[in-house]
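This part shows chain A:
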Amino acid sequence: MTDAVLEIRNISKSFGALKASNNVSLTLRAGEIHALIGPNGAGKSTLIKQIAGNLRPDEGTVWFEGKNVTALNTVARARLGLGRTFQISSLAMDYTVLQNAVLGALGKRGKVFRFFSPVMKDKKLLAAANAALAQVGLEEFAHYRTSDLSHGQRRQLEVAVALTLAPKVFLMDEPMAGLGGEGSQRLMGFLDTLRQQAPILLVEHDMDAVFALADRISVLVYGSIIATGTADEIRNNPEVRAAYLGEEDAE
Partner candidate 1 sequence: MQREQLINATTLLALLAVPLWAWYVDEPFTITLATKVAIFALAGVGLNLALGLGGLVSFGHAAFFGIGGYAMGILASHAQTYTPLASWPFLLEGTKSMPVIWLVAMVMSGLAALAVGALSLRTTGVYFIMITLAFGQMFFYFAISWPAYGGEDGLSIYVRNGFPGLNTLDPIQFFMLCYVLLAVVLFFFARLAKSPFGMALNAARQNDERVQTVGITPYRLRLVAFVISGAVTGLAGALFADLNRFVSPTMLSWQTSGEIMVFIILGGVGRLYGPVIGAGLFIMLEHFLGGLSEFWHVYLGVLLLLVVLFARGGLIGLLAGKEVAHD
Partner candidate 2 sequence: MKLKTILMAASVAALAHTAQAEGVKVGMITTLSGGGAGLGIDVRDGFMLAIAQSGSTDIEVVIEDDQRKPDVAVQLADRMIQSDKVDILTGIIWSNLAMAVVPSATAQGKFYLSPNAGPSPLAGAGCHPNYFNVAWQNDNLHEAAGAYSNDAGYSNTFILAPNYPAGQDALTGFKRFFEGALAGEIYTKLGQTDYAAEIAQIRASGADSVFFFLPGGMGISFLKQYADSGVDLPLVGPAFSFDQGILQAVGDAALGVMNTSQWNKDIDNAANAAFVTSFQAEYGRLPSLYASQGFDTANLLLSAMAVADVNDADAFRAALEAANFDSVRGDFAFASNHHPIQDIYVREVIKEGDVYTNRIVATGLTDHSNAYVAECSM
């Protein structure tokens, strides 16, 4: 278990009687895509929130680049280099696509308390933003209002904003949802190369994408990880088949 960039150790979180996370441990290594799958209600969102810093675990710790970040909030974790995309798009809807990307670049640069110079004329910020948009293929939509984008395009923009942050880890919550077949293919291709830039913890429902992309897969059921392994290991794991993959058809 070398160079784990992100590590979760024995996290538990309960809401009343419901154990949403039950002694979960997970690592994300440099250069890999680690997919987190599980049926609805398995506790994926709760786990992501604890990693991103929205929720504090009852027990256990979160480590980022060898530092214990359990007590840090979302902002601090983002500044350390945790780039997150949301399951339900979380963008500034009144802004243009470019403005959203510039916001990311601004966050990366950090000097927010500047009151006079126009931010949309800052060449460095624009360059960073445009580059990120080009990477996800949104450059021609730069001046669209974000609320006018399709769901798929919003996902792409989520990824683009995360890119402007040049994070050390990507935390992606269902980036494929709502993308058409072509869009999914394109994004998959992109993520495939992105893992060289920073490892990705990927929560995804699209099983084809997961099995095609992931270096490792963890399966979360009822708040516990029942298995972690390569695509083949998971596919052939009887416990996983019983608990999860068997139900996939019914979903």
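A word on the picks: all candidates are chains of the complex that A comes from, given by their letters.
Odds and ends about this structure:
In this text, a contact is a pair of C-beta atoms (placed from the backbone, for glycine too) under 8 Å apart; a residue touches a chain by one contact, two chains touch by 3 or more; residues count from 1.
Computed from a predicted model, the values in this text were never measured in an experiment.
Applying the touch definition to chain A and the options 1 or 2 in this complex singles out candidate 1. Note for the complex: chain A touches candidate 1 at residues 52, 73-75, 78-79, 84, 86, 90-96, 98-100, 102-104, 106-108, 110-120, 122, 143, 145, 161, 164-165.
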